[in-house]
Each structure stands twice: as C-alpha cells, then as structure tokens.
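First, the structure itself, so that you have it in front of you.
In this view, the complex is presented without one of its protein chains, the others remaining in place.
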Amino acid sequence: MATPTNRYQLHIDWTKCDGRGLCTELLPGLLDRDKWGFPVAKTDDVNRRSDVQVPGSLLDAATDAVELCPLIALRLLPPASAS
Amino acid sequence: MTDAMWAFGRVSGIVALVLLTISVLLGILTRSGRPLPGLPRFSISLIHRNIALLASVFLVFHVGSLMLDSYAKLKVVDILIPFLGAYKPFWQGLGTVAVDLLIAIIITSLFRKRLGARLFKAIHWLTYAMWPIALVHSIGNGTNGLSGWFIAFSVVSAGAVLAAVIWRASSRFIETAHTRGVVR
Partner (left out) sequence: MTQLLDEGMAVTARTPQGTNRLFVAGERAHYNAHVAAYGALDLSRIGPELIAELDRSGLTGRGGAGFAVARKFGAMPTRRGRMWPASAVVIANGAEGEPRSLKDEALLRNAPHLVIDGLLAAGAAVNAARLYIYTTAASLETVKRAIGERRDAHRIHVVEAPDTFISGEASAVVNAITTGTALPTDRTQRLTTSGLKQRPTLVHNVETLAHVGLIARFGGDWFRGVGSSRDPGTRLVTVSGAVPRDRVLEVAGDTRIIDILAASGAADSHISAVLVGGYHGTWITRDHLGANLSNAGLAAYGGSPGAGILYVLDVNKCGLRFSAEVVRYLANESAQQCGPCMFGLPEMATLLERIASGDRDPAVARELRNLSETVVGRGSCHHPNGTSRFAISTLAAFAADAQAHLQGRCLRVERH
C-alpha cells in the first residue's frame, strides 16, 4: 500500500490482472505495457506501481478503465485512503 | 394489425439474431486481447457490449409483438418455460431456452462488478450454447427458416462462428501468448 496522498489512486489487483491492455489504451499517459501485456506505471517511484497516482485531468479516463477492465482488476481509491 | 405484429415479430427476430452473431464474434475477438486497425481494445469491448444490448432490445420487440399476435399465441409463461407453446412447441421452446440463457448472460454482465469475475465468466460461457440454440430456433420456428436466403445466412454465420471458436481454442489465440512460457 502506498503512503497517503492527495490524489486518487488507481489500484491494480495483480492477482486478477491478465495484461489485456485496455487500461493502457485508456491511460497512455499513466501506463506503459510490458512484453507480457501487464501495465507498467510511468513513474520512477517503485512504490507507486500498484497504486498509481491519477491526476485530476485523467480521472474520467481512469474511471472508464476501472469499468472496462475485463478481469475487474482495477479500483479507484479516493485520496488519502491508503492506510 | 395482427399481420403487422406477425411481420414485426419475424423481422425483429432476424435482426436480433444478426446482432447476436456479430456480438459473439466481437466477444471472441475481445477475449483474444487484440485490437483491430483503427479500433482499440476498449472500443471493441464497448461495441461488443452495446450490440448485445441492442440485440436484447430487438428480442423484446420479437417476443412482445408475438405475444400481441393472435396467430403465435405466445404467453408470458412461454418466455420462461420452454416447449409449452401452442405453435411449433419444440422449435419455439428452443427460443425460450435461448432467451432465458441470454437474460442470465445480460444480467450477470450488467452487474459483474457486484457479482464478481468468476460468476460473470461462468455464465458468459453459456453464450456458446445460447447462440447455436438461437440459430436452430430461427431455422425451425421461423417462417423463412428454410428459405434460400436464410439458409445462406445461417451457413455463413455458422461458418464464421465455428471459425472463431476454432481460433479461440488455438494456442496462438491470446495476443500475448507467445511471450508467456506458462499457460494461464
């Protein structure tokens, strides 16, 4: 779990993710894709690769990603909710 | 009036079948994780879903208009319990089975976040049963079921779905399969 922040966080449930890539299409500024298909957060902080910080401008796209993920592997956590 | 209902019932049935066929093909494509030129994966997923919902709307017209038609004698119970119908009970019963399966598939899809991925996936697999049953129902039950053009459509669509299913079962189906050593 990441440290508290004032931004929404896109939480990736790796036990469900199968690297289908819909989220990487909807959030190209936030996520890259590794060779097996799984999302790689575009950040230098390795502690933010499972709880990706979402800037306000990308909140709608992140909501779409959560809705469309075929494996229901994404959740949007409100700011400062990470304990 | 009843002639119009009858005609509308037939047409909406055919439209629903065509849309379901397209939805099944797009569903298999979406499962592969592959995009199409100009169509990203999330678009394919959305179109698959929207076409399925549109098919459902046409199914409501199909069933509804036939209930209002005196010749078909379709009753509410015929939507839920198959093979009780007055007109061609067996072929109509197949329609009942198909629509019941579709209701389960649609509802679990709309509420999948709440029901969980496992239940959604298990029910969704019933699509592979629902579609052929719907096709056979329309051949046996439909007025034009054995007409030349409808047979032609049936052959083409069955061929397409069969090809898609064979592709589905192949080892290279998943877009990322070649990078992953392990079968998941």
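Observations on the structure shown:
By letter and in written order, the chains are A and B; residue numbering begins at 1 in each of them.
Just so we're on the same page, a contact is a pair of C-beta atoms (placed from the backbone, for glycine too) under 8 Å apart; a residue touches a chain by one contact, two chains touch by 3 or more.
Just so you know, these numbers come straight off a predicted model, no measurement behind them.
Partner chains of the missing chain, restricted to those shown and counted over the full complex, are A, B. Interface note: of A:Thr5, A:Ser50 or A:Thr63, the residue touching the hidden chain in the full complex is A:Ser50.
Against the chain not shown here, chain A presents residues 1, 11-19, 34, 36-38, 40, 46-51, 75, 77, 81-83. Touch with the hidden chain on the side of chain B covers residues 179-182, 184.
Throughout what follows, only the chains that are shown with their structure count from here on.
Distance between chain A and chain B, defined via averaged C-alpha coordinates, is recorded as 33 Å.
Residues of chain A that touch chain B in their complex: 16, 18-22, 25-26, 35-37, 64, 67-68, 70-72. Interface of chain B with chain A (complex): residues 30-31, 33, 35, 40-42, 45-46, 112-113, 116-117, 175-176, 179-180, 184.
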